[in-house]
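Since the structure comes first, as structure tokens, the remarks are kept for the end.
The complex is shown incomplete by one protein chain, all other protein chains being positioned as in the whole.
Up next is chain A:
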Amino acid sequence: MTSADHQATHDAVKHSQRHEGPQKHIIVFIFSIILTAIAFAAVIAGGVNTAFTVLFLLLMAIIQVLVQMGYWMHLKDRGHMMPIIFMIGGFFVAGTAIVTALYWVWW
């Protein structure tokens, strides 16, 4: 390989590895702040029936967590099949424990 070839491959590699900017992470941050503010506002305002508020708060939390795990923890990037399986497994057991505990105290 000549020196010129080497330089060419090097440039090609450099090009394909262009760094992502901070923009999309700042958008995720602002999105998280907004979801949090909505959740706080819903509780402070009150008035609406409790069951609806509870479901609404949980929905806000789940959306925020999914977005943060997707972008900040890179779960949406390719090559993350096993991590996703690990996390779904963890959340499945966690969810089972929560449902069981609630079932046990409510009925």
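Annotations for the structure displayed:
Please note the rule applied: contacts are C-beta pairs under 8 Å (C-beta built on N, C-alpha and C of every residue); 3 or more make two chains touch, one makes a residue touch a chain; residues count from 1.
Keep in mind that, in the parts below, contacts and distances are computed from a predicted model.
This figure omits one chain of the complex; the name its UniProt record holds, of "Cytochrome (Ubi)quinol oxidase subunit III", "STAS domain-containing protein", "Ferritin-like domain-containing protein" or "ABC-2 type transport system ATP-binding protein", is "Cytochrome (Ubi)quinol oxidase subunit III". The set of chain A residues touching the chain not shown comprises 6, 10, 13, 17, 19-20, 22, 25-26, 29, 32-33, 36, 39-40, 43-44, 46, 50, 53-54, 57-58, 60-61, 64-65, 68-69, 72-73, 82-83, 86-87, 89-91, 93-95, 97-98, 100-102, 104-105.
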